[in-house]
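Just below is one structure, and these are the notes that go with it.
The complex appears here without one of its protein chains, the remainder shown in place.
Which chain is which? They are A, B and C, in the order written, and residues in each are numbered from 1.
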Amino acid sequence: MSFLDLDEWLFELARHVELVYSPLADIKAYPEHVDVALVEGAVANADNLHLIRQVRERTRTLIAFGDCAVTGNVTALRNPLGAPGPILQTLYVERADMSGQIPDAPGIVPALLGRVLPVHAVVPVDLYLPGCPPPAPRIRAALEQILAGGEVLLAGREMIKFG
Amino acid sequence: MAARTFTINDQLVSGREGETILEAARENGIYIPTLCHLDGVTSVGACRMCLVEIEGSRTLRPACVTQVVEGMVVHTDTERLRNYRRIIIELLFAERNHICAVCVANGHCELQNLAIAIGMDHVRFDYAFPVCEVDISHGRFGIDHNRCVLCTRCVRVCDEVEGVHTWDIAGRGADARVITDMRQPWGESTSCTSCGKCLLACPTGAIFRRGATVSEMERDPTKIAFIVAARDQRW
Amino acid sequence: MAVTRSQRPTPESAPHPSGDNRFRLLEAAMKKHQYRPDALIEVLHRAQELFGYLSTDLLLYIAHSLHLPPSRVYGVATFYHFFSMAPKGQHSCVVCLGTACYVRGSAAILAAAERHLGIKAGTTTPDGHISLETARCLGACGIAPTVVVDGTVTGHQTPEQVLIWIERLAQMVE
Partner (left out) sequence: MDLSELIEIAEHERASRRSIRIRCCTALGCQSAGALSLKQRLEEAATEVERQDIEVIGVGCMGLCGNGPLVMVDPDGVLYEHVRAADAPSIVAALDGGEATAPLGDPQHPFFTGQKRIVLEHSGIIDPERIESYIAAGGYQALYHVLHEMTPADVIDVITRSGLRGRGGAGYPTGLKWATVAKSHGNRKFVVCNADEGDPGAFMDRSIIESDPHKVLEGMAIAAYAVGADQGYVYVRAEYPLAIQRLQKAIAQARRLGVLGAQIFDAGFTFRVDIRVGAGAFVCGEETALMASIEGRRGQPRPRPPYPAESGLWGQPTLINNVETYANIAPIIRHGAEWFASIGTETSKGTKVFALTGKIRHTGLIEVPMGATLRQIVEEMGGGVPDGHVKAVQTGGPSGGCIPATLLDTPVDYESVQRVGSIMGSGGMVVMDDATHMVDVAHFYMEFCKDESCGKCIPCRAGTAQMLHMLDVIRAGQATPADLEQLEQLCLMVKETSLCGLGQSAPNPVLSTLKYFRAEYEALLNHNADRATTEP
């Protein structure tokens, strides 16, 4: 959402880039030869895992975008509780009012990973853009540098503060 | 007191005899990062953030407890020190569950500030995700061990300034926890005077005012030094 | 004489209000150290010797007697591995995990004991009969690997031998 806070600069951006994949756009498969991917969210389930590997394979510059991608953040709060198996068992079976069962629909409900992991724990990451969410000026600064080519340098409170 | 002339980062500075490198550096406008140091209470040299290089010394020295010596040559911001400081901060983030996004101290946190100053854009180590308790049994304050960095500033301020010693550390190593009295819920502590000095002293959101929500915990730890100075002057 | 003495108890020989004589002995230990705060660890040793473990009440009692903040006493008691905050089993089996013992196979011994007792090292069987513990090095490296059964150090141990010890302990029902 904070991406939309870029406001009119989005038009400027649109002149330079082509949007080839997004959870909001109706594109089924992650394409080949992508220049830049902003990856939001941590790696929490089998689908995430599959996708992030694909993204890494097919992308030149992978940006961990936002605290969840960079640290696991709130989504990783389940990790101290241990593996998801017993948690699901408690929630869906033991505490169920009626005959409970753990949701199981292969191909529809993806299996949870043992632990929620930040993106860089699964695949190499090229740039980190922390923030929850990353404020628009921070996103813009990063993208401008990428568009300009050369090394991206983010420093200081406005650029790398978590939270 | 006799003056001491020495060098910090190629800058000739003066300090007083008995003064620490940290004090002298600050007086001369030179920034040395600290975490466990708190003006007004004893320094313990534990966090290692303020380690500096002193020419001729085999080991790195904590600036908060190392006294200035005439002619010494100090470096506070070398490549090696910057690297080590970043690792220290990363180790802290990996050690407990520091979720800035939902923390009362977000934006007013010394740990967060250090991470920014040191240029930490991500943590290279695996997170430990330990199980930590949150104690909100006290009427006015709470403690969230997920955010504690074991700097012992609360322990020292309670002992040295308030003179109560409600806080201490139990256990050791990674299992160490700050405790009140016999590790009972804070609200059941019989020694706690609810003075709130530990709240002022805490560098992170570990000790918080109840009712405070995300980013609302602004504090001024320099008040501790003010209290101590005021007390000392009265005598 | 004995009668007179029992009629007029001196403070240090008076039994504790609870009637528990062990407090009298603990009191004597503290008195020997003139209730000095620096004797805390010595006093904790004595207390554990007398009571088997250090309960919260016991620690509070010691804190008051030595004029120490409770949190400091608790902090000290939990810093040292030797002090136990929970009751121990009637019998103990301690497997040494020092380097010499490790190189000579103590890990297999511990694993066998854990499997056999169905508990993890550092815990006690649910019936409170046997505590399985580990040691950092007993300094008996010359006879590694070593196991201490109810206080008796035995050397050159094997997993099989340790299971025999445990069986023997299991049969020693009070």
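The criterion applied here is as follows: a residue touches a chain if its C-beta (ideal position, glycine included) is under 8 Å from a C-beta of that chain, and two chains touch if they have at least 3 such contacts.
Predicted model only: the values in this text are computed from it and were never measured.
Trainee: Report, in label order, the displayed chains that the undisplayed chain touches.
Mentor: A, B, C
Trainee: One chain is left out of this view; which of B:V44, B:A212 or B:A225 touches it in the full complex?
Mentor: Of the listed residues, the one touching the omitted chain is B:V44.
Trainee: Consider the whole complex, including the chain that is not shown, and state which of A:V55, A:L113 or A:L154 touches that chain.
Mentor: Only one of A:V55, A:L113 or A:L154 touches the chain omitted from view, namely A:L113.
Trainee: For the chain left out of this view, which of A:A46, A:V74, A:A136 or A:L154 touches it?
Mentor: A:A46
Trainee: If the missing chain were put back, which residues of chain A would it touch?
Mentor: 43, 45-46, 49, 83-85, 88, 111-115, 117, 121-122
Trainee: Even though one chain is hidden, which residues of chain B still touch it in the full complex?
Mentor: 44-48, 51, 59-60, 62, 65, 83-84, 87-88, 91-92, 94-95, 124-126, 128, 149-150, 169, 171-176
Trainee: Which positions on chain C touch the chain that was left off?
Mentor: 36-42, 44-45, 72, 75-76, 79-83, 97-104, 135-144, 146, 152-155
The criterion applied here is as follows: only the chains that are shown with their structure count from here on.
Trainee: Graph of touching chains, which shape: line, ring, star, complete, other?
Mentor: Chain contacts: open path, no cycle.
Trainee: When you average C-alpha coordinates per chain, which one falls nearest the overall C-alpha average? Tell me, please.
Mentor: B
Trainee: Please identify the chain with the largest separation between its CA centroid and the CA centroid of chain B.
Mentor: Most remote chain from chain B, centroid-wise, comes out as C.
Trainee: Look at the interfaces A-B and B-C and say which one is made up of more C-beta pairs in contact.
Mentor: A-B
Trainee: As a quick test, compute the distance in whole Å between the mean CA positions of chain A and chain C.
Mentor: Between these chains, centre-to-centre, one finds 52 Å.
Trainee: In the complex formed with chain B, which residues of chain A make contact?
Mentor: 64, 67, 70-74, 76-77, 79-81, 115, 118, 120-121, 125, 128-130, 132, 154-157, 160-163
Trainee: In the complex, go through chain C and note every residue touching chain B.
Mentor: Chain C residues touching chain B: 56, 59-60, 69-75, 78-79.
Trainee: Which bits of chain B are touching chain C when the two form their complex?
Mentor: 159, 164-172, 179-183, 191
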